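One structure is given below, represented as structure tokens, and several questions about it will come after.
Our next item is chain A:
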Amino acid sequence: MVPLNWYLILSAAVFMIGVFGFLTRRNIIIIFMSVELMLNAVNISLVAFSHYLQDMRGQILVIFIITVAAAEAAIGFAIIIALFRNKDTVHVDEMDEMKG
Partner candidate 1 sequence: MLPELFFGYYASAIVIFSLLVVTRSNPVHSIMWMLLLFFHIAGLYLFLNAEFIAAIQVIVYAGAILVLFLFVVLLLNLREELKVKKFIGSWPAGLFIAAALLVIILSVVKSFVPGPAGKYSIEFIKQETHTKALGTLLYTDYLFPFEIASLVLLVAIIGAIVLAKRKKGN
Partner candidate 2 sequence: MNDLNFPILSALIFLPVAGAALLLLISRSNESLIKWISLIVSTAAFIISIPLFTEFNKSTHLMQFTEKHSWIPSLNINYSLGIDGISILFVLLSTLITILCVLISWNSIKAKVKEFYISILIMEGAMLGVFCALDFMLFYLFWEAMLIPMYLLIGVWGGSNRIYAAVKFFLYTLAGSVLMLVGIIVLYYQSGRTLDILELTAKTYPYPLQLWLFWAFFAAFAVKVPMFPLHTWLPDAHTEAPTAGSVILAAVLIKMGAYGFIRFSLPLFPEASRAMTPVMLALSVIAIIYGAVICLAQTDLKRLIAYSSVSHMGFVTLGIFALNLQGMEGGILQMINHGIVTGALFLSVGMIYDRTHTRQISDYGGVASVMPVYAAMFMVFTLASIGLPATNGFIGEFLIILGGFRANQWAGVLAATGVIIGAGYMLWLYQRVFFMETKPKVAGLADINLREIITLLPMIILIFWIGVYPNVFLGFMHESVKHLLERVNSGGAHEASIAKNILEIIK
């Protein structure tokens, strides 16, 4: 039997890869993917908990997360397109309109 901790470690590793991607990539699409990566990492741990604790609530949460992820992807891409149309770039380090 695979211990729960292994899933958690896996989840943490994937999450941190997502964090790394989010913090360091310039392309906003990849950043977006990193976000999806982090969401999936959370999903892994939730499903694992659900399995080991013999409780369905973890998986219910996963369903909602996937729903929100879909919605977020739709809105996010709409924003990216609007942004790309105006700024003609997908690189986030070239967007600093809010600079103080």
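Keep in mind that, in the parts below, a residue touches a chain if its C-beta (ideal position, glycine included) is under 8 Å from a C-beta of that chain, and two chains touch if they have at least 3 such contacts; residues count from 1.
Picked so that all candidates are chains of the complex that A comes from, given by their letters.
All values derive from a computational prediction rather than experimental measurement.
Of the candidates listed (1 or 2), only one touches chain A in this complex, namely 1. Residues of chain A touching candidate 1 in their complex: 1-2, 4-10, 12-27, 29-30, 32-34, 36-37, 40, 43-44, 47-48, 50-57, 59-60, 62-64, 66-75, 77-82, 84-85, 90-93.
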